[in-house]
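Dropping the structure in here first, questions after.
Missing here: one protein chain of the complex. Every other protein chain is in place.
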Amino acid sequence: MSQTTARPSPEPRDAYAHYVDIPTRWMDNDVYGHVNNVVYYSYFDTAVNRYLIDAGALDIHRGQVIGLVIETQCNYFSGLEFPQLVQAGLRVAHVGRSSVRYEVGLFSEGQELSAARGHFVHVYVDRETRRPVELPQVWLDALAALRVPSSV
Amino acid sequence: MSQTTARPSPEPRDAYAHYVDIPTRWMDNDVYGHVNNVVYYSYFDTAVNRYLIDAGALDIHRGQVIGLVIETQCNYFSGLEFPQLVQAGLRVAHVGRSSVRYEVGLFSEGQELSAARGHFVHVYVDRETRRPVELPQVWLDALAALRVPSSV
Amino acid sequence: MSQTTARPSPEPRDAYAHYVDIPTRWMDNDVYGHVNNVVYYSYFDTAVNRYLIDAGALDIHRGQVIGLVIETQCNYFSGLEFPQLVQAGLRVAHVGRSSVRYEVGLFSEGQELSAARGHFVHVYVDRETRRPVELPQVWLDALAALRVPSSV
Partner (left out) sequence: MSQTTARPSPEPRDAYAHYVDIPTRWMDNDVYGHVNNVVYYSYFDTAVNRYLIDAGALDIHRGQVIGLVIETQCNYFSGLEFPQLVQAGLRVAHVGRSSVRYEVGLFSEGQELSAARGHFVHVYVDRETRRPVELPQVWLDALAALRVPSSV
């Protein structure tokens, strides 16, 4: 397989449309003294769902539509560390009929380039049947605000 | 054993000397829809260590004195839930030669009474020998600011 | 308050009625190289609920009775560490009308004395109303098997 895909690299702050502050926790650090690679995905998860709840799209307890995660990825460029404040930048890269690809960049406070970047693909399903559903309008509106003109 | 100890009950905000904001994360909620009981201790841990680092007492990487946890406890009064902001109140209840009993109350934003309260006992040891050490002055100063007159 | 309560100390294996194996995970270790104090409660939680599910008492998804945690405590005697296997010993110390006090001892594989011990108090409630319910017979049977004659 000819692999022409460029290696992902850090991005500046304006590559993202919206930011969610995520203070690190003591337990986030692993034995090597930095935030463990697993925990980055907890930041992704929290940033995306927090945005959707605040935008009135996602209702964890009563909403008929819930998001199931089908793919996630992360590239790690430099360490994060408790007690730093992490700022998670969000943008939407692709909106399908019932799926959305979110892209997330993690920045430590005061740093211009992302310490990590990744994506998070949600398929939206009916809470009971778990079958894919068309994205409701409130969701489409919430997603529109996460578009970044320059994103590929 | 005659057990005359009163059942712990929620406390008001002024029962604590210092607050640390801890936003909840998606993963904090368990299958019953509230923050899992385990995660409360992660809030305790984060609040205490964050305070000690900010006060210049604890240096995770280079400090000669580190805190080992020998006892923790928590009483749960009402649920916490992502995406709430948790505010962790801190006070010092007892300072020994090389140990400290911290007491922590967890409040959800906007609520006057604690949703949970507990304690966290640190023994301070030398990083290499792991033998108890006398608390340094910078630590004593940091702890003095966590005293609450009315605390038992 | 006269505090005559003896300081908790490590116990031998026969102080517990049932064991659940819990392999440690990489992330359990914190920056000091041992299992973080918070994670011990995850072992408690897992051991108790795993026992109740295996005994046919707890059904996470369809059961009408669920357990809410109202108090937990842990005393830490010696470190645990990834990649050790942790063996969680369980016993029941008190069964009320709708509450149970479980006691848990954590042992690293091959060690005779517990590395930590604690308790975990569940109140059993109706899943919908969240009001306390009388313990069903299947639960009482499961708990009877966790009694240890010598336990206080």
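Chains here go by letter, A, B and C, matching the order in which they are written, and residues are numbered from 1 within each.
The definition used in the following text is that a residue touches a chain if its C-beta (ideal position, glycine included) is under 8 Å from a C-beta of that chain, and two chains touch if they have at least 3 such contacts.
All figures in this text were calculated on a predicted structure; none of them were measured in a lab.
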| item | value |
| --- | --- |
| Left-out chain, listing which of the shown chains it touches | A, B, C |
| Options A:11, A:45 or A:103, residue touching the unrepresented chain | A:45 |
| Where the unshown chain meets chain B, residue by residue | 26-27, 29-31, 33, 36, 38-39 |
| Missing-partner contacts on chain C, residue numbers | 21-23, 25-27, 29, 33, 42-43, 45-46, 49-50, 53-54, 60-61, 82-83 |
| Missing-partner contacts on chain A, residue numbers | 1, 4-5, 31-32, 36-39, 41-42, 45, 60, 66, 68-76 |
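Quick note on the criterion: only the chains that are shown with their structure count from here on.
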| item | value |
| --- | --- |
| Rotation, 0 to 180 degrees and nearest 5, that superposes chain B on copy chain C via CA atoms | 180 |
| Identity of the most central chain, Cα criterion | B |
| Separation of mean Cα positions, chain B and chain A [Å, integer] | 30 |
| Inter-chain centre distance, chain B versus chain C - centres from mean C-alpha coordinates, in Å | 22 |
| Multi-chain contact residues (two or more partners), chain A | 26-27, 29, 33 |
